[in-house]
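With one protein chain withheld, the remaining protein chains of the complex are depicted in position.
Let's look at chain A:
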Amino acid sequence: MVAPINLQLEFGGGAELLFDGVKKHHVTLPSQSDPWDIKHLLVWIKDNLLKERSELFIQGDTVRPGILVLVNDADWELMGELDYKLQDQDNIVFISTLHGG
């Protein structure tokens, strides 16, 4: 079993509109048998934070193309994307590029 971990999630660029307009969320992921990765986190977000229109955020088992993900201020493409193993106190940012400019 892994201990529960605390994360700061941030939604921006219009993605916050899917989360009642709230940009910053402090969340605790419960203890589970496998270490948490981003793939699991997305499922957790869908079940716990996303109220509606989840297809605008999640597509298949990943984020909708056009949503950027940063892990501690670095592009998740450098961090293993869905397989990145979350650490306690990580800061994960989701920025939509799909909204009006």
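As a convention for this text, contacts are C-beta pairs under 8 Å (C-beta built on N, C-alpha and C of every residue); 3 or more make two chains touch, one makes a residue touch a chain; residues count from 1.
In this text, contacts and distances are computed from a predicted model.
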| item | value |
| --- | --- |
| Record-based protein name (UniProt) of the chain missing from this complex, from "Cytoplasmic tRNA 2-thiolation protein 1", "peptide chain release factor N(5)-glutamine methyltransferase", "Conserved oligomeric Golgi complex subunit 4" or "NEDD8-activating enzyme E1 catalytic subunit" | "Cytoplasmic tRNA 2-thiolation protein 1" |
| Selected residue (touches chain absent from view) among A:2, A:27 or A:79 | A:79 |
| Among A:2, A:68 or A:82, residue touching the chain not depicted | A:68 |
| Per the touch definition above, residue among A:17, A:58 or A:82 touching the missing chain | A:17 |
| Missing-chain contacts mapped onto chain A | 12-14, 17, 64-66, 68, 70, 73-75, 77-80, 93, 95-101 |
